[in-house]
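Note that this complex is displayed minus one protein chain, with the remaining chains in position.
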Amino acid sequence: MNSSPAVANSHIKLTIEGRLANIGMVGAVTRILSSESGFSVMSSTEIELAVVEAVTNVIKYGLLELPSSDVELSLTYYEQYLAIEISDLGIPMPSQALEDADGSVFDYLEHDMDTWPTSGMGLSLIKAVMDRVEYSSMNGRNTLRLIKLMESVDATTDS
Amino acid sequence: MNSSPAVANSHIKLTIEGRLANIGMVGAVTRILSSESGFSVMSSTEIELAVVEAVTNVIKYGLLELPSSDVELSLTYYEQYLAIEISDLGIPMPSQALEDADGSVFDYLEHDMDTWPTSGMGLSLIKAVMDRVEYSSMNGRNTLRLIKLMESVDATTDS
Amino acid sequence: MTLENITIKLNVGSKKMENMTIKHQGAVAIIEPQRKRIDASFAIKFREDVVALVEQGQKKLVLNMTNVEFIDSSGLGAVVSIMKVIGGNQNLTLCYVKDSVLAVFKLTRMDKIFIILPNEEEAVARLQP
Partner (left out) sequence: MTLENITIKLNVGSKKMENMTIKHQGAVAIIEPQRKRIDASFAIKFREDVVALVEQGQKKLVLNMTNVEFIDSSGLGAVVSIMKVIGGNQNLTLCYVKDSVLAVFKLTRMDKIFIILPNEEEAVARLQP
């Protein structure tokens, strides 16, 4: 563990209308910023995946009745990690949904076609690729907070 | 000229703190979105250049006394053009600055080193690479509006 | 009719909206999605188009993923659906799967189910008797 406080290098906020057609933009922006900020190609893809899954859920479920409402994405690149917040004013995620997504959807039987999943993978994927996933809903605003650590963090000692 | 109204494909709004360190992000995002939206590599570079010049000016001049104020960038990709708005709540650009930037800064003498410009090129570059440049300042909000036409626009007839 | 026209208008825009190309080689159809991204904005249409082909009698498929740079869980769900409809991995192979796409197959263990081959020739050959 490094005891020095993280240094904020840059922060960017993106706002899109909650339409599935806008997802590609969000993904492309997230990937390019992550890779320019020092994440590997593979980590950048994982970050892109998590953000796309999260924004898709907001559009598909949270904004179902509010098709033109906005989704806000905030990316803050610290020295040792990236903090992402995806927030909206739609219907909150059911309280147990995040906990339920425990990766068991991937415990299907390879030889039994009937057990292969075709949906219900999004939240489990987010949890698989992110180092921390938290959800909160306050005053009508829902926020999913994702943390991804930098690969190259080494436990340096302060001099 | 095509008489059909432009179809908005996607719109994204970016907000950054007005610090020079954030310029790289803005440039990278602008380039990737432009190229994903169908602009050529060269046009995407030109769009990136114009946005970087404009945001730099806001930070260097407009937000000089307000170093932590935000810069908003809005990108709207229509079928036949891209509309960019860069807006801030800082000091407005002097009214004649945009008009003064008539490209004459590039009329230096190749053989006379003393005439080579080392600054004052930003606004002229924006005008050189964009198809339309407009500036307005209202209720404390300054907005630079840039238009770049899609290369592949052909004058189709409505059927 | 009006809706049809609007669709066409969007399609002639700057974005390449063509969804996929289909080639035939013997009993095998080679499908090449013409999108960089298979996400929730495309997954349903993609699955429907391919499933329609299978239901028309196409029994062996290669998915040539050369253009696809990103897939999410809805895209993967579409591919799994197609696999189910066509009856398993003796009838469907994939090729030119980029690392960023393969990563999602691995995260979901789907790399154990799908037969992923380096190129189209091998992907087609694997399906021929």
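So that you can tell them apart, the chains are marked A, B and C in the order they are listed, and the count of residues begins at 1 in each.
Everything below uses one rule, namely that contacts are C-beta pairs under 8 Å (C-beta built on N, C-alpha and C of every residue); 3 or more make two chains touch, one makes a residue touch a chain.
These figures come from a predicted structure and were not determined experimentally.
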Positions on chain B contacted by the hidden chain, ascending: 20-21, 23-24, 27, 31, 41-42, 45-46, 48-49, 52-53, 56, 59-60, 106, 108, 110, 113, 116-119, 121-122, 125, 128-129
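Note that in this section only the chains that are shown with their structure count from here on.
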Inter-chain centre distance, chain A versus chain B - centres from mean C-alpha coordinates, in Å: 30
Chain B and chain C, separation of their C-alpha mean positions in angstrom: 38
Residues of chain C touching at least two other chains: 36
Of all residues in chain B, the ones touching two or more other chains: 9, 36
